[in-house]
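Complex shown without one protein chain; remaining protein chains in place.
Now for chain A:
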Amino acid sequence: MKSKSRSTATRSLLLHLALTPLAIIWLFPLWMMVVFSTMPDHGIFSPRIELLPSTHFAENFRNLQADTNFLRALTISITVAVVYTVLSVMLTSMAGWALARYRFLGRSIVVAIILGTITLPYFVVVIPQFIMVAREFKMSNSWIALVVPPLFNSLGVLFMRQAFTMMPSELFDAARVEGVKEWQIFLRIALPLARPTMAALSIILFLASWNNYLWPLLINSRPDMMTAPVALGTLIGFTKVSWGGIMAGAVVLTGPMLVVFVLLQRHFIAGIAAGAVK
């Protein structure tokens, strides 16, 4: 018995010896993001090794605001992410409900198409999307261009469908017997029950919109309509730009998401484990 507990202790020690350095390496870039964001530029580009935060965050953020109107870009990013999340959750829960709860002509075709798009590279659709929105509708640098084309989301529908399928059908049948209309069954009974799934999906969708880079880069290139990642991205590569400022922007973009991640880890992990990102 004694030798067994000792071997458990050894195994536990080895486990922590293996994981701790790996965890430190993994946290290092995030830590350095914070450190850089608080250092003046001459501190970032100095030959000394600096591993601790300094006190220049506010100054860096002011420099960033001078290089690009970052506050405006943040406002655009927040608005777009909120509107996108609400609309996308609405669309995917309605579609998920239809696929979960009704037998109808063409259902298996719709499901097959949705599954097929998961593995389809985005590049196959982005060129015609761009031609359509920028050239035919002449809607570059607009809010609609940022929100609407990315609304199609295959994994969100499958996620919602799963939630509705798992609900007991007696619940809905009882309401139907009493003459409740189908859309009311959906709104009043099904949606409230699907709240945890909707919460998980919302977080994932918000994050996807918040971090989306390629589409906003292509479609909204005018400085006053750039999202925050695009605005920050334009500064990378310039020489006469405050790198402390870029890092302050990176912290502002990343920090809130990390806080949300810590607070709502369960939802995040549920969403990702269901394959709902990417």
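Going forward, contacts are C-beta pairs under 8 Å (C-beta built on N, C-alpha and C of every residue); 3 or more make two chains touch, one makes a residue touch a chain; residues count from 1.
In this section, contacts and distances are computed from a predicted model.
Peer 1: Considering the UniProt annotation of the chain absent from this complex, which name among "Sugar ABC transporter permease", "Ion-translocating oxidoreductase complex subunit D", "Succinate dehydrogenase iron-sulfur subunit" or "Chemotaxis protein CheA" applies?
Peer 2: Choosing among "Sugar ABC transporter permease", "Ion-translocating oxidoreductase complex subunit D", "Succinate dehydrogenase iron-sulfur subunit" or "Chemotaxis protein CheA", the correct UniProt name is "Sugar ABC transporter permease".
Peer 1: Decide which residue listed in A:Q65, A:T79, A:S142 or A:T254 touches the omitted chain of the complex.
Peer 2: A:T254
Peer 1: Just name the one of A:F36, A:F61 or A:F159 that touches the chain not displayed here.
Peer 2: Final answer for the missing-chain contact: A:F36.
Peer 1: Which one, A:T8, A:T75 or A:T165, makes contact with the chain that was left out?
Peer 2: Looking across A:T8, A:T75 or A:T165, the contact with the absent chain belongs to A:T8.
Peer 1: On chain A, what residues meet the omitted chain?
Peer 2: Interface with the chain not displayed, on the chain A side: 8, 11-12, 15-16, 18-19, 22-24, 26-27, 29-30, 32-33, 36, 44-47, 49-51, 90-92, 94-95, 97-99, 102-105, 107, 110, 113, 117, 119-132, 148-149, 151-152, 157, 182-183, 186, 207, 210-211, 213-214, 218, 229-230, 232-233, 236-237, 243, 246-247, 249-251, 253-254, 257-258, 260-262, 265, 268-269, 272-273, 275, 277-278.
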